[in-house]
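Take this structure first; my questions come after.
Shown here: the complex without one of its protein chains, the others still in place.
All chains are identified by letter, namely A, B and C, in their written order; residue positions are counted from 1 within each chain.
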Amino acid sequence: MADKMNMEILRYRPEQDEKPWVQKFEVPFTHETSLLEALCYIKDNLDGSLSFRWSCRMAICGSCGMMVNGTPRLACKTFLRDYAGEVMRIEPLANFPIERDLVVDLSDFIEKLERIKPYIIPKEEKKDDEEYLQTPTQLEKYHQFSGCINCGLCYAACPQYKLNKEFIGPAVIALAYRYNLDSRDAGMKQRLELLNQESGVWSCTFVGYCSQVCPKGVDPASAIQLSKIHSTTDYIISKITPGAD
Amino acid sequence: MDIVKADVAIVGAGGAGLRAAIAVAESAPDLDVALISKVYPMRSHTVAAEGGAAGVYRDDDSLYKHFVDTVAGGDWLCEQDVVDFFVDRAPRELYQLEHWGCPWSRQPDGRINVRPFGGMKVPRTWFAADRTGFHMLHTLFQTSIKYSHIHRLDEHFALDLIVHDNQVQGVLTFDIQNGIPRLVLAKSVVIATGGSSRCYKFNTNGGIVTGDGMALAYRHGAKLRDMEFVQYHPTGLPGCGVLMTEACRGEGGVLTNKDGYRYLQDYGLGPETPLGHPKSKYMELGPRDRVSQAFWQEKKKGRTIKTPLGDVVNLDLRHLGEKYLHERLPFICELAKAYVGLDPVDAPIPVCPTVHYTMGGIETDGKTACTIKGLYAAGECASVGIHGANRLGSNSLVETVVFGHVAGDEAAKFSREVDFADQNKTEKEAEDLYAASRSIIGAKGHDENMGRIRAEMGQTMDDGVGIYRDDASIRATIAKLAELKARYKKVKVSDDSNVFNTEWLNAVELGFLLDNAYAMAYSALNRTESRGSHQRLDYPERDDKKFLAHSLATYNGDDAPTITYGSVKITKLKPAKRVYGAEGEKAEAAAKAAAEAEAAKEGK
Amino acid sequence: MKRSNEPIFWSIFGAGGMLVAIFVPVLIALSFFITKIPEGEQINAAKSSIDAAFAWFTYSGFGSFICFLTISGCVWHALHRVYHGMHDLTIHVNFAHQLICYGLAFIISLIALVACAIRMFS
Partner (left out) sequence: MFEVTKKEAPSKRKPFNRPVEANWWTRKKFYTMYMIRESSVLFAMLFALELLAGMICAATGNDTSCLIKWINFMASWPVKIVNVIGLFAVLYHTYTWFNLMPKAQRLMVKGEPMPGSFVKVALYGALFITSLVAIALAATGLLSI
């Protein structure tokens, strides 16, 4: 007989509730059951009004980020077996406004993602049947930072973003760094305009929890420190070349 | 009701939708695009594709070879002129993605690397480690940010199309975040909503792959073509159905049954190729339908491995070694550890066939135009005619960009020739449609549990319209689907809120799924032959005389869809016996000899 | 889109951090072996080389220069962290806080520099 898991889920329906409240559920689970499957079980059988984002169930689309016992995790890659005997406290992703139940408003994150010019600004044009040569080493240099699935867990983990919502945040800087390192790109100068600001890389005090919670090992904390070096070099250059700034 | 007016509306922001939006923004910079998607673009199911995208690259490869592989793979049900166009445009689109920053895997000298893939004679599958779909989608989404004329309507659910006398005028959407309906008036609409594999219970697809666009066009008179051809991917994880990319076998992985025997050689894919040295079109590199069918036969013989999650065979990658695995298949290692608690470096992965792709879709011509004027369809939701009865691995990702580009250009051209519909009349119609769609909420006497209808639909589709089918099993599924459609009319939706009302939206999605499933089942019933992924136990042979034709399903509301048949364009490659492995090699040699003899004769 | 001046402070903070990490531990450890000098006696290396070393460290020209560097490294690094720490403690930091922290670091470094100059040229 499958074991039972006690779950406390933070509910919030904007049209009925003034503030979030906790609803308790009891969900049967086996060795394979993921938190996402448990939430779908609740929605199909216990309370149809429970709303949450999900799609791929294989930790690649980045929809199902939420807080599990206070830790930002992907629901599809969190298994009830690891919480046997405990109560699972499920809350919406931290540091974002709650839209409804476990759905948060990610528009701040998406807007910053668009501001960082996350696209190749090419050094030289290429004909349409000719590729830029990029050795495996050149690819390997930025490849880790191109693995970000935009799930937002690092924003939920970052105390600096909690304290100052102007901070553009770990994932956006990692994406900027991914393009700044790409051998085909020449857009670093433009992206540095945003990174050089107080709310750019300079809001980061290297807590390092963003890299700890990242489900894809992108290590945004490292990207931020390396971007600080870029920004500092750019600062020095701008100060010594007259009228550059 | 809120109204948005845009020259072109695109429903679905996956590979095809984004490429179409960029195509409009580039080819017609003065036009504006409303990119409608029920999820943020980077959540679209393109993100889960792993294997790669096929495009001729190597010197020993040719467009004709890619053409032959695709048509033979599709068991000659392909529109050969469209396949010609497709194989010619494929490389160019992949280079374009490379210019936009897609991190394709590379050879030591910096040139693109390609890898072997099922059914492909010459390696031509471009790949980005084992997350090609993810990298393609993020490249497309991030590149689309460059264009200010692309206005994204994120988390907008497409409830219905507005069609006046067979011409599309707009899309009725629901802004999920704000909980309000929004009518998008457009002069042309591109549908790029992806497949409908969620009709089946056990599948590799995301929760959003519910065939919305297919059902919408179907209900407005567009025909669904070749719906009976549903691809089973041979290697999905049991239970959760997560995909183990075909690239595992492309890189040398092997499939063994409970005795450790590489059983594929018994099913026309032999002889056994040496471990770790895969040979194109042999053994594990056979096309997906053949490899899945071999599993079914092994299971019938009781030679598969029993597990609490069902029958499996072993996908063994151990001989590839840790470094190679972590370089070429890092995501597979991560998934195997997370979902079945095994490290592919030291243990074989249990796999079994899972529903993966819908070959069929909205009938379109070679330029993605549907029978409804102003409506275009691209990607998995469309049946543009290149996959036929079985899609070859890595032909789909490149299809999204090739035909996304075409759909964008065509939609832009069309929108210049027509004008917007009358706003007030259309708005009135949209309000009625919205009210009708909301009427199922809290309706009296509605007490059918949605989850149970969905589960039973999936189960009956798995049972009756699976890898092998016969008349009785399909009819049983059709009867069950009819009962489910009736029960669906009484589906219980208790949540009457507006903001993020996912229960109501799931009910609407279930409606789409049931319509698509109905079309799939009836198309399968009428095709009394075995071709590609549609294998009939009662009609095991391919019947080119009667069934070298596309099936076309026309919507009849709750009644059975009428199934008619459309001709198949054959240009260069005459239908022949579809063979792989050594037999395939012999047949190819014979065909080449015949072609040379013919050429010599003409030469005299 | 104002460029932040943080790179200056961050660079000094980084250098200070390295100095604190590598040099200060042994200094503190050695300071445990400083012994009292009996009444009326002078600093005598034979009797207590540690005392003499610390004396050299603050008294000699070259020694005091290293001591100045050590002090500056420590205070600039520490006060940079105090400034950001206040922000972490949800204190709404503004230019005044910045002035206090970095001003204090500057003053302490200045005192050390002056003392070092005196020792060097006396």
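We take it that a contact is a pair of C-beta atoms (placed from the backbone, for glycine too) under 8 Å apart; a residue touches a chain by one contact, two chains touch by 3 or more.
Bear in mind the structure is a predicted one, so any value in this text is a computation, not a measurement.
Engineer: Which of the visible chains would the unseen chain be in contact with across the whole complex?
Structural biologist: Within the full complex, the chain left out of view touches A, B, C.
Engineer: Identify the residue among A:D3, A:D105, A:E166 or A:E198 that touches the chain left out of the display.
Structural biologist: Candidates A:D3, A:D105, A:E166 or A:E198; residue touching the omitted chain: A:D105.
Engineer: Spell out the interface residues on subunit A facing the chain that's missing from view.
Structural biologist: Interface with the chain not displayed, on the subunit A side: 12, 14-15, 19-20, 70-71, 94, 97-99, 105, 136-137, 140-141, 144, 159, 162-163, 181, 205-209, 211-212, 219, 221-222, 225-226, 228-229.
Engineer: Which subunit C residues touch the hidden chain?
Structural biologist: Residues of subunit C in contact with the hidden chain: 17-18, 20-37, 42-43, 45-46, 49-60, 63-64, 67-68, 70-71, 74-75, 77-79, 81-82, 84-85, 88-90, 108, 111-112, 114-116, 118-119, 122.
Engineer: In the complete complex, the non-displayed chain touches which residues of subunit B?
Structural biologist: 1-7, 31-32, 34, 149, 151, 175, 177-182, 497-499
Simple rule for what comes next: only the chains that are shown with their structure count from here on.
Engineer: Once you find the CA centre of subunit B and the CA centre of subunit C, what distance in Å lies between them?
Structural biologist: Taking the mean C-alpha position of each chain, the two centres sit 66 Å apart.
Engineer: Calculate how many whole Å lie between the centre of subunit A and the centre of subunit C, each centre taken as the average of the chain's C-alpha atoms.
Structural biologist: Those two chain centres are 39 Å apart.
Engineer: Could you please specify the touching residues of subunit A with respect to subunit B in the complex?
Structural biologist: Within the complex, subunit A contacts subunit B at residues 13-16, 32, 34, 37, 43-45, 48-49, 51-63, 77, 99-101, 103, 105-106, 110, 113-114, 117-120, 122, 126, 128-136, 138-139, 142-143, 146-147, 149-150, 175, 179, 182, 184-185.
Engineer: Quick one: in the complex, what on subunit B touches subunit A?
Structural biologist: The touching residues are 39-40, 42-45, 47-48, 91-92, 95-96, 98-101, 103-112, 129, 131, 134-135, 138, 142-143, 145-146, 154, 177, 179, 206-208, 239-240, 242-243, 309, 331, 334-335, 338-339, 449-452, 454-455, 492-495, 497-503, 506.
Engineer: State the interface residues of subunit C toward subunit A in the complex, per the touch definition above.
Structural biologist: Touching subunit A: residues 1-4, 6-8, 10-11, 84, 87-88, 90 of subunit C.
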